[in-house]
Each structure stands twice: as C-alpha cells, then as structure tokens.
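Shown here: the complex without one of its protein chains, the others still in place.
For chain A:
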Amino acid sequence: MNEQVKVTTAKDWASDQEVRWCPGCGDYAVLKAVQRTMPDLGVAREKTVFISGIGCSSRFPYYMASYGFHTIHGRACAVATGTKLANPELDVWIITGDGDALSIGGNHTMHLLRRNLDCQLLLFNNEIYGLTKGQYSPTSRIGTRSPSTPFGSVDRPVNPCSYALGSGARFVARGIDVHKNLVDVLKAAHAHRGASFVEIYQNCVVYNDDVFAPFTSKEVAADKQLWLQAGQKMLFAGGTKGIALDMEHHRLKVVDGDSDEVIVHNPRNRSVAYMLAEMPVTIFPMALGVIYEDPAPTFDSAVVEQNEAAAKGKKADLQSLVSKGQTWMVEKEPRAE
C-alpha cells in the first residue's frame, strides 16, 4: 500500500446504511473510533475489507464504506484467511464478539492467531449473547444470571487475551469502547504486521449494563486502569502506584509509584504479558493498551513465498501436465481391420 492514497475523512468511511444497534450500545463508540482511525492509516477504501461473523458487533461491516462481508457464526477468521491468501494486498479487518470468536468460532480464532495471518481482529467483548437476547457467554463471570442460567452460571470464563497469547498471537491489546485511547490501540494494531488481536470491552446496555463499571466508571477509572506504554514504567492512579514483580511468589504486585521496583513495559516479554492479561481487577488495575507485541513472519507472506519458489522455473503448460506419467500411443483403431 505504498502508492498515493486519496486523503479521506471519518465521514468518507461511513456507509449510507442506517445504524441499527440499541440506543446507548458501546458498538456506536467503537464504530466511530474505527471511522476516525481509518483516515490516519493512509489506506484506500477499495483495498479495505471488514469481515464479520454473527452477533450484534458483526453487523459492523454494513456501516463502513469499504468492502464488507457479513459471514456466518464463528467463521469470520476462516473466510478472512481465504480472502487474504487470495489477495494479500487487501487490508483485512475481522469484527467479532465473545460468543462468535471464543465459543462457536474458538477453533478458527486459535488457528488464525498461530498462523499469524496479517489482519486486525477486533473482539467486541460484552460478556453476553446480545443478539439472541441475553444468554451468558464464554466470557461471562461465574454467577451470571441469564435466561439460560436463571440460577447463575457455574462455568469459569475464558480470558480472551490469555487465549490469544496461548494461541501464539504476536500482538495482543485491549481497549474500552468509549475511551479515547481506543484510536491509538487501533493504530498500533494496524501498524503491526501479522495478526493483531484487540479485545475491546464493550458495554451492552440492554443485557449486561455496567458489567465493566468496576474499572470503566469515572470514579474508579484512574485507580483501575493501567494504560501500558512501551518503554514506560507501569504506573497508574495518577502515577502514585505502579506494577512490580513479586520475586518471592513469581507474580505481579502493586507498589508505590516512586518505587524502583516498578517494571518498565517491554511488549516483547511474553511471560509478563500473561501476568498482565490475567491481573484480577479486584486487587489490580485492568491492563490496557498494547500488552504484547513481537512481530514474526506472516502466514500470507510465507504462502506467497512458497508458491513463488515452488513455481520458479516451471512452466504452466496444461497440455503437458495432462500428458504426464507413462503414456502409450494407439496408432490406429484395431476394429478398422
């Protein structure tokens, strides 16, 4: 995408379709953030494809003025893999939710990440099945009461970022639907070559309102949000607190902000990334921003390279191919005699 790209505005990225999410849904904020981000990426609308699965968030592509494909439940990653391999020049964004990416489509998410397909995967996590009217999801906390769990859910939730790291993702980040930093997270995700996994905490006003309030509400935001910056100390609460390594128990701990122990964020440190992703928000802040980034060769480039290398010096001659192997000539029809 080195050629001159037409300058766009956020408005150029909005389609003519009426947005049909519930009033107050966090999806609106994410849509706006993406539309605001696109002009800054220097990409062309015609080279951009948004591919989604099924769920509230998966209606997203209809509202973008780029190419878009609203596929089937859980399969956006698989469709996107084919699209990107068929045309590696396309800038592919995958839009999915917690049920779509971690339940019905969990397998494809894992394989997309381990293969490291060059794309951005935005997982809208609202910890609930919205479009099917409020059943608990694989990210719902234990005890979530829903139409399918009237006495509270009993199974333990999956942590999306840990899952991504465990699957071999080379870029793992977190954002919040209404937080201004989301644009920066999206830009970082786009700048990364390879599969960029972004978990976005998205509030469902109808079925799971304020489920993220313990770290997103204005009153606690400063104390409960740790915005990670590469090369910077892990500080929060206005710099008064920091994250350090508890050497005795081999885990993280909260210390005073001016302590020498406070860790400097190195996004390439996979072990610390796991610990950051899994910090319980009861005693820690929520780790946000780019938790892990360590680029590696992408699947699509490896496929293209192998295709080219294998084809090198060979001619695509169908006639000679069908004539391959041991052949024999029948000179004349024996019945003619």
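Note that in this section a contact is a pair of C-beta atoms (placed from the backbone, for glycine too) under 8 Å apart; a residue touches a chain by one contact, two chains touch by 3 or more; residues count from 1.
Convention: contacts and distances are computed from a predicted model.
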item: Name under which UniProt lists the unshown chain, selected from "Cytochrome-c oxidase", "Hydrogenase formation protein HypD", "2-oxoacid:acceptor oxidoreductase subunit alpha" or "Peptide ABC transporter permease"; value: "2-oxoacid:acceptor oxidoreductase subunit alpha"
item: Of A:T37, A:S66 or A:Q202, the residue in touch with the unshown chain; value: A:S66
item: Options A:A33, A:A80, A:C161 or A:V211, residue touching the unrepresented chain; value: A:A80
item: Residues in chain A touching the chain absent from view; value: 15, 17, 44-47, 49, 51, 61-62, 64-72, 75, 77-87, 89-90, 107-108, 110-111, 303, 306-307, 310-311, 314-316, 318-319, 321-335
